[in-house]
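With one protein chain removed, the remaining protein chains of the complex are shown where they sit.
After this line comes chain A, so read on.
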Amino acid sequence: MSRAALLVLADGRFPAGGHAHSGGAEAAVRAGRITGAGELAEFCRGRLHTTGLVSAALAASAALGMDPAGLDAAADARTPSPALRGAARRLGRQLLRAARATWPSAELDALARDFPKGAHQPVVLGLAARAAGLGAADAAYCSAYESVGGAASATVRLLSLDPLDATGVLARLAPEVDLVVDRAVAAAREALAEGPETLPGASAPLLEILAETHAASPARLFAS
């Protein structure tokens, strides 16, 4: 595997559309629940251990070669908010376009054919990692880090938060990202043997509720 390929895939400049999404941070800022770096850290920590873990496990499973259709259905069952399912598929479609141009592969072509409206982003991410010659842990790292990185950079724009504070939040979460990746990869290996239903289902009720509030809001900076 090429370690540089991991940097390309994880780079915020990789043209996969993630910058248009705040991971629920915009809705939390509007609800007055994030007003500074301390609350941002708790927000990111909560995201990391819920939707971050689920996404990382899905990405790791796809990187191990599990059937993408089964993983996509598992992602649906773990994403009750239709606004978040829609956002995940739009992000998946954009990532797939970028990944196919970067690392052409028959598996990515098949995914585009089978999911014309887009598959869940973590599933695409796992297959993109696979096409790039990366492994399950690499895919899980991309996904887990992205689950907090997007929210942190969005909060910098939303609150005019000092970027150094936001980066500090992410750096202090690093040991927990490692933990979540370990759990995600272990869960993916179990799912490979037992089926996708054993994947984690950790949920965050407020992310689901606020996603619907946000989707109905006429004036928003970020798509989700």
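Couple of notes before you dig in:
The rule we apply is simple: contacts are C-beta pairs under 8 Å (C-beta built on N, C-alpha and C of every residue); 3 or more make two chains touch, one makes a residue touch a chain; residues count from 1.
Criterion: contacts and distances are computed from a predicted model.
The unshown chain of the complex is recorded in UniProt as "Urease accessory protein UreD", chosen from "Cell division protein FtsX", "Urease accessory protein UreD", "(2Fe-2S)-binding protein" or "Transport permease protein". Touch with the chain that is not drawn comes from one residue among A:73, A:112 or A:156, which is A:73. Those residues of chain A that touch the chain absent from the view are 24, 28, 31, 33-34, 39, 42-50, 53, 73-74, 76-78, 80-83, 85, 176, 197, 200-209, 212-213, 215-216.
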